[in-house]
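Notes for the one structure printed next.
Missing here is one protein chain; the remaining ones are kept as they sit in the complex.
For clarity, chains are labelled A, B and C in written order, and residue numbers in each chain start from 1.
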């Protein structure tokens, strides 16, 4: 987002963004870390709460809007992005943030991502990627990395409930895909690095255009493979010398599936946005809208 | 596809694959070239018509199955890929080919592509990309490249009907996206190069796994920008020394939006397929299915 | 109206049907005829069917021109112009006795029929000859691009067939071809005349249906239903539109793409119908008046999100331009078969409003109603139109702008905002003041989960019952306030032998059938529903009370409207259904009126 609507009369602390509702997540859920990083980032940007809308789909992660003291929209499964597009196009004055899970965003809602990337509105999208469907209690998601059971042994069916014998399917790589979509801001965070995550969110919110922040946010209840330990072991910070405007390099970096770079992978500041186009059209034709002229055109 | 079901008793000519229905396309439609390339490729592979199913969505291009003398499935808009997945998983003995348009495949049906790429069944997907919605008479599709009207002039509204003032949206790049999805075979053809296209289709059908062939197939009726002339000018053949197993190179090649490489961009022969996994599971448990045992397990 | 009246002095009522290969000028010829008739002050009602093919296939363009208000495409065709054989085979039926067939004798000759007068017109040859005559006067490149004046030959023939003067046509040709040079104009004028002569030479003794120019007293519009719907939505204050192309609704999006920016609004072409409605819901929730338009397949895809809008109380308008057939069906034909889906298409139940446009003229007003009702009750409104209404061109009086009244949603007052503000406050009529982002003291999270008055998720049975009752109470309020208003009464006002209840584009057709029955001395009353859900039960019951028999004509397979009436009123009606893609002819409705009348009067009717 850019041109953020900020609180005019006071500096807000992270705590000011906390709503009355207590999070209903399991103890140890990665989403707690994401929530506090959000509070911090919002406070750093001093976002005006009443001019901010947080939109989500359905899932554990998608309950987040209720926990933040802004306007919110907890919609239906997978439709956070188009709902947000409607809000932002109708009300460019608002700060618009979308949150959700990997199932919500990359499975049922995955078809919307390339198109919002093309349209490039000032919207920040944060995906709490726990490599599973948390709310429905532990099935594979498109980012799941399910060990393939040997053909002798059966995987603990309590762990991967719809793939009890394992799965050969490669997970999708959302950040590599986003680079290929030419999404104008692509970053990855980790809920156990809340300060880095807060910084990434600040950058994302200040970015002019659509920004995707994929966040590893482990689900200790249903995913015993991609735990916080796993990600502590397999992530690393993107080297300072990475040039995020280099799309090919960004793709190379993002494609790494052995260890996972954290930070800003790709950024394209010059990409056009439909918001500008719409604004330009409204300005160009301002005052031209006349019902009687329209009627007389058909007379 | 691999393990193609071929006609056992005779060598079939392209003409043998022609059905009784005459194509209903406009004179000069690029899809005619695609259809004859299909006939040729099918004949080269000597596909058994009765063991072949061609599936499509809705659009001008999606009418193709009716014109081919095989089994066909002309479904609903955007759902060709999952319908085909069901057919192939249920009947791995069949040759399964999906065809459709850019709107059908990259807009309403775009959410299915990353997932079939992950699952990697032996299915060939041919997209007749005319950079517009033909059947609904000329609106922008995700691959449209609509010139932005100057803010003074209005674009001929007969040409781009829902974007009469032009559009700033970058088109998506389906081949680059497919490489990012790690789709195991990615190629691009041009309907005015029917021999090359036929060769690509043969390779795609012989490929073990899911293959995407995006084909520039101009719509002279509704797209006066991306014409056959345009593509003759802007396409070139991929140099012989390109190594299609090099994913980063493939991405670089595919990302070129100034001139468009034709040929096989990317191929990964070793990618696992859910078909193998399913087959392995059925084999492993063969003969274990007992209703009475199942009932007694709950008794 | 039936044929007889068409020959009465100085009154025009003529039905012309043009058929030909799509893309070969049939539509152009039709448009020109419409233009001619309109210039003569006649009222026009067109009916087109398009081939599902892309190019090629047969188009049918029916024009009815009348000197009074034109309510229907007419009953039987008096002049059939067949430019190709396929068109003649497909649409050569339903002709009036003594009708005239003008056929392209270059491509086929029809089998003789004693009930028909056939006039041959070698239209291709004649046109080519006219072009030949001027070829030396025109440069090579221009000549190549110059089409032979086939349509103009047809125009001359047609004008003559309806006994109309050629002057307006000549003036028109001068205007249209003027900038192409004198030779082109001359070619067209002579084409016009040769067409006319060709007809005159063959017509002999046959009586022609004549048109009589009428002075134009009031300004009139010549528009399609889709255009009127679009203009109405702008009049209603539309601010946001998102849509996905689909026949026969696309024209609305295309129209608004051009016009909406000037009204300060925004349009997005979405990646599918789900995204389109999601965008509208987002925009609406943020305060905009939002709308999308689609047809059956798209409405099916929108089922989940429409239910969210009902449950979360978001005002949004969805136009369904109904087309024929289940699944992809008959995409270029008409139907009223989506009524069930509009009413019931949701898991579990949330409130929504369903209304229907009844005519091209009405489409303007119903679009405004749709937006007003959505705003007033904070619910999704489904506006049902259909292919026949949407693509039809009619002459209609321009809407009286001063009659427009606009409703905006209820916003919380300054006092209501603050810590005690509850988004879903349980009010007597169920309508709760809706805070918009930006309002201090109004923050809440919209959700489709069952929630309490504050908007927080809440799962107790007591809360579920209370909040559902609150939401459905809005439907009672709709009926109370608008139930009587959103119907139209036609035909006799008092006791009736037969009462007809219908909705949507059947209005004119039923009115015409009713008029004919009234002329025959049958007392027919016609109640035309604009509001379908919530259902105006009392209005219908009162209507039923003054009718001996009820008849419900509808373009559905199972009698969806009749069933809906039964559920809401307990009334059993006579059903007249048909769902084959083609609207009723007035005579079909009339025939049923007559047979019902004969039944109730024991066959003893006067005539």
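Going forward, a residue touches a chain if its C-beta (ideal position, glycine included) is under 8 Å from a C-beta of that chain, and two chains touch if they have at least 3 such contacts.
Everything numeric here is computed off the predicted structure, so don't read it as measured data.
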Can you list the shown chains that the omitted chain is in contact with? A, B, C
Touch criterion as defined above, residue of C:130, C:266, C:447 or C:514 at the omitted chain: C:447
Determine which one of C:303, C:410 or C:479 touches the chain that has been left out. C:303
Contact partner of the left-out chain, one of B:94, B:140 or B:219: B:94
Residue positions on chain A contacting the omitted chain are 24-27, 29, 58, 60, 76-78, 107-108, 110, 133-137, 139-140, 142, 157, 161-165, 221
In the complete complex, which positions of chain B touch the hidden chain? 21, 49-55, 65-66, 69-76, 79, 81-91, 93-94, 111-112, 115, 119, 274, 278, 281-282, 284-286, 288-292, 294-296, 298-299
In the whole complex, what residues of chain C lie against the chain that is missing from view? 51-52, 90, 295-297, 299-301, 303-304, 307-308, 310-312, 322, 324-333, 335, 337-338, 340-341, 343-350, 447-450, 457, 459-462, 464-465, 468, 472, 556-558, 563, 566-567, 570, 572, 578-582
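The rule we apply is simple: only the chains that are shown with their structure count from here on.
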Quick note, more Cb pairs in contact for A-C or B-C? It is A-C
For chain A and chain B, let me know how many angstrom lie between their CA-based centres, rounded off. 30
Separation of mean Cα positions, chain C and chain A [Å, integer]: 43
Using CA atom averages as chain centres, what separation in Å is found between chain B and chain C? 38
Contacts with 2+ other chains: residues of chain A: 111-112, 115, 119, 274, 281, 284
Among the residues of chain C, pick out those that touch two or more other chains and give their numbers. 261, 271-272
